[in-house]
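Shown here: the complex without one of its protein chains, the others still in place.
Chain nomenclature is as follows: A, B and C, assigned in order of appearance, with residue numbering initiated at 1 for each chain independently.
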Amino acid sequence: MLGRTDTDSGMIADPLAPVASTPPAAAPPLALRYRAVRAGMAALARGLSGEDLAVQSMPDASPGKWHLAHTSWFFEVMVLEPHAGLAPLRPDWLYLFNSYYDALGERHPRPQRGLLTRPSLEQVLAYRAEVDVRMLEFLATDPATPAQALVELGLQHEQQHQELFVTDLKHLLSHNPLAPAWRVAPARTTAGANPPLRWIAHGPAGPVAIGAEGPDFAFDNERPRHSVWLEPFALASRPVTCGDWLAFIEAAGYRDPTLWLADGWDAVQAGGWQAPLYWRRGDAGWQRYSVHGPVAIDPAEPVAHVSYYEADAYARWAGARLPTEAEWEAVACGRVFAGAFADDGRLEPAPVTVECFGGNVWEWTSSAYSPYPGFRALTGAAGEYNGKFMSGQMVLRGGSCASPRDHVRSSYRNFFPPAARWQYSGLRLAKDQA
Amino acid sequence: MLGRTDTDSGMIADPLAPVASTPPAAAPPLALRYRAVRAGMAALARGLSGEDLAVQSMPDASPGKWHLAHTSWFFEVMVLEPHAGLAPLRPDWLYLFNSYYDALGERHPRPQRGLLTRPSLEQVLAYRAEVDVRMLEFLATDPATPAQALVELGLQHEQQHQELFVTDLKHLLSHNPLAPAWRVAPARTTAGANPPLRWIAHGPAGPVAIGAEGPDFAFDNERPRHSVWLEPFALASRPVTCGDWLAFIEAAGYRDPTLWLADGWDAVQAGGWQAPLYWRRGDAGWQRYSVHGPVAIDPAEPVAHVSYYEADAYARWAGARLPTEAEWEAVACGRVFAGAFADDGRLEPAPVTVECFGGNVWEWTSSAYSPYPGFRALTGAAGEYNGKFMSGQMVLRGGSCASPRDHVRSSYRNFFPPAARWQYSGLRLAKDQA
Amino acid sequence: MLGRTDTDSGMIADPLAPVASTPPAAAPPLALRYRAVRAGMAALARGLSGEDLAVQSMPDASPGKWHLAHTSWFFEVMVLEPHAGLAPLRPDWLYLFNSYYDALGERHPRPQRGLLTRPSLEQVLAYRAEVDVRMLEFLATDPATPAQALVELGLQHEQQHQELFVTDLKHLLSHNPLAPAWRVAPARTTAGANPPLRWIAHGPAGPVAIGAEGPDFAFDNERPRHSVWLEPFALASRPVTCGDWLAFIEAAGYRDPTLWLADGWDAVQAGGWQAPLYWRRGDAGWQRYSVHGPVAIDPAEPVAHVSYYEADAYARWAGARLPTEAEWEAVACGRVFAGAFADDGRLEPAPVTVECFGGNVWEWTSSAYSPYPGFRALTGAAGEYNGKFMSGQMVLRGGSCASPRDHVRSSYRNFFPPAARWQYSGLRLAKDQA
Partner (left out) sequence: MLGRTDTDSGMIADPLAPVASTPPAAAPPLALRYRAVRAGMAALARGLSGEDLAVQSMPDASPGKWHLAHTSWFFEVMVLEPHAGLAPLRPDWLYLFNSYYDALGERHPRPQRGLLTRPSLEQVLAYRAEVDVRMLEFLATDPATPAQALVELGLQHEQQHQELFVTDLKHLLSHNPLAPAWRVAPARTTAGANPPLRWIAHGPAGPVAIGAEGPDFAFDNERPRHSVWLEPFALASRPVTCGDWLAFIEAAGYRDPTLWLADGWDAVQAGGWQAPLYWRRGDAGWQRYSVHGPVAIDPAEPVAHVSYYEADAYARWAGARLPTEAEWEAVACGRVFAGAFADDGRLEPAPVTVECFGGNVWEWTSSAYSPYPGFRALTGAAGEYNGKFMSGQMVLRGGSCASPRDHVRSSYRNFFPPAARWQYSGLRLAKDQA
């Protein structure tokens, strides 16, 4: 294993450590939060080699090194340059680490992110450290509210990429015939039975307010809060489990076209899908590739790495349906999010032992990702953050085992194309009420 | 030109003519309707050669001959076999002319429909005639309500394919460097100015009922009637015109990525889009290919053959947005549909001279094609008709110059993928009201 | 079936019939030959519909109508315009029917030849007739030698396209699930055993002259006659038969990578090859699709529709090798070509009952298609005829059941890419001699 950092020489110091070692007397809360959030991805990178973090396994995924750099670029172009008047540290890198902001100039083609063996991981980590120094100096100046809002946006952005860092790396390593583990497996919890599935009823028919309001951070796509008319329905008290999914496989769910959306059936055929992504049937039964290497399927865990098409087909097979995002939010709002989050360090779903919402797996809804009534994108380059992806994607709710716990909330709208499987995506059933 | 019919020999008679020549004293209304609807596609095919009707220009389109056969197959497998107990006339054709009904067996791959030079056009027309004879005999038996409902479904299906017959053929002939006209051009109406655009306000906020109810025919996807909460908004009194679109082109709308959805901008780049489909800029200004051959752009006509992505970008450029399908229906409901329909024989949009809804062009809405709350697909094979396409497509409303006038209604939901351009698809603007 | 010609009306007369009905007193031989050759493709087209002749089954193949038109275009642009001073009959068709002559202007994209439903088959046949009238008038003027050479080139070109007309149509109809026959099957000859395979020895080592010389027609790629040094070898007295090939299949030849060239093995995997093109294993044993519809495999027939890769793998399996083109020509030169030719009307290989060279199937050689030492392409546009294809293709020798008998000769070099299977391509074994 490559030792990527050499604290003795001081050359490639942990970007956040020195700062943390001299806690300011009265650090403004945003600076504390900045340090904490930025430490997350660096912690994930620890123990991984430059090779692991340089390679791109598919156009949809990005190398870990790219995530480390891009999130730093974001602070440079969104905060340090416009609000602190600081010229970019590495002008020739701007082109490399812009993701999709047309307003911010040309950019390196996404499918070629994995060809960037230079700058090296060390250089990128050093860049991160330099950006952190600048950001913390800037935050010490007590910046104006608009700048603070962009810092917060940058931290939320960092948290999103922290999750992608995990899922993209898992996808890459899953292609290695050696099936490497890259996280220490947690102590095996006693496999308990799931609590019995209960239907949480909601009614009678009428308008329900959903979406974010107030001063707390929320993405532009969560706003404005608005009314949606809901008919009576019920939502399952827990997500669909691996045990449930095994029954679907046994019942030939992957071979019956009448269960599937037309596009879904095409995807099944084209991709040869017979189980969720990362599942393999071996001599000892079904296994799945995990960040801890191959593990046996635990029936009590929520199923993950299924596409929207699979979620939809499962629901039809089960005589139910997926909830709309409004239904999901109407029930989840106010509940404690009790599943596994990235903070737990497990980075894989945990067995469902209590009725819970949030964490473990993102839950596909039947709602296409569209603007809320009255939606207004942020101004400036940040306006490209969410709005321009409002076609061809479906909304997921709740957060996953790779999401930072303080990043998600009941109004949070995640979105992915219906064929995507490399996220920790699962489902929860809904049904109409008479 | 091939003489495809030879009435002298009687061998390949117009399938509907002999029936029509002996009008029954008291024909049941459904039989009359059957004759009228089935005559539509046959009328369109007149004057076209076997070659014109055999070729497939892209996987999304089908040859005219295939439409003629498939719509007859539909009556055989949905009505004659299950409800009249009649074995299929040509069992070896069932495989050829099934479109997508998994419950009805294997089928010929869609992209290979254009390889079916056999059966010949004459054989297919004869098959149509034989099916018509059987169907009219069956209708004379006063069938039970469920069977009558399937006949009506078959006629609605026929009308949909009549429109596809037009758009698919137009697409094919547009690829011919000779740019052939296949319809006689209508007398040029005096190009009048459009009426001034007016905003039709709707409010205040509250629930509105949309969708179909009652005994009249409606597709399963239009049901059930249900409430939707609408905020105050306004809808334009006319669709966007070619004149409007020329201004968008002149303003470099096709070259400014900030106007476009991310997927839309990808489509612009990949397809080299610089104008609507069929538009060409020549020495004498912009022209478009039409069923009457190349014609000059008439600024007063509604723009057609634009994708959802283009419609969305235009709306953003115009400082407005697309309406949701509920908004569209809330305003359109009860209004006379006054644009051009297939019945007019023009088969191209007509200049907009009055405030109108319906006809001319299908209007893209911002609503993804999803099930209505409480949606139930039809039972049996007909259940595959609509429901399984509820992903990846956007809803269009209103009907076009290629739609039979009695086929559309304010609750009608057409749907196509957002990149589709070969339909008569245009748009109407909406905006939020304070 | 469409009656494509109407001799009563005189409108769409057989293009060659009227000419033939008034035989000139002393027709120059070239005119007689012109009539005879041009009648060949028209005869093949008889009984086929406009649909059959309009559709293109793959980019490598062309519609029959296109062959009919392109071969006429060739006489217009190569002979009538430059040598008779005649402007093209249909200037707007020049673009449509140019195949690949860059010197003659832009051209319709090859993969879109099947979209040309206009001009119609009738129009193309009328065009052929008009070109024939002009050509025969021109030939009556006793044109100069260079012009006569181009006429002869045009006739050889016509004969090549006559063969492609057959193979392209067979390929198209093979995709029809109805497996139509389009030629009347010949009376079944008594299936006799093949004569025993004999090895025809050639030696000792030394130079051998190959290639064409003298005044008789030969393509530029057959010239100049030149020396090739040959080591002692032996050539099989007959081509490999279907019976031989069945043994190869039974011996798992299609599943053993060590028999195959690397590119060949890739083709086997990508294409799922398990037998020659058009072979299907049914309940009643192996069948193949033929121009007479599906027929049982006759072990005594030469195998056809194999790629170079398959031919090479078979030879390796058989402990032999493919001959070079020089070896083939050295042995074949001077022998009577005794296999089936297009003139026999069978259009499928005939059982091998005598030792023979030529006809039945083109035989793959191990020689890449390259210029002979001293090769000079023809001048003018005709220079693009052969030379520019001298990369990526392999030489085949001998002529097939779809070749006109007077078109081939022992120096004739046919060429196709190594993966091509839709020609009547087979093989003959060779081996080194001590």
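Note that a residue touches a chain if its C-beta (ideal position, glycine included) is under 8 Å from a C-beta of that chain, and two chains touch if they have at least 3 such contacts.
Here the structure is a predicted model, which is why all the values come from computation and not from measurement.
Shown chains touched by the undisplayed chain in the intact complex: A, C. Contact with the omitted chain, checked across C:S366, C:S411 or C:S425, is made by C:S366. Shown as candidates are A:L116, A:V166, A:I210 or A:A420; the residue that touches the absent chain is A:L116. Considering the whole complex, the residue from C:H226, C:H292 or C:R405 that touches the absent chain is C:H226.
For subunit C, the residues touching the absent chain in the complete assembly are 100, 102-103, 205, 207, 226-231, 257-258, 260-265, 308-309, 312, 321, 366-368, 370-371, 373-374, 384, 388-392, 394, 418, 432. Against the chain not displayed here, subunit A makes contact via residues 1-2, 4, 49-55, 57, 65, 92, 95-96, 108, 112, 114-122, 172-173, 175-178, 180.
Assume only the chains that are shown with their structure count from here on.
If each chain is reduced to the centroid of its CA atoms, subunit A and subunit B end up 40 Å from each other.
Residue numbers of subunit B whose C-beta contacts span two or more other chains: none are found.
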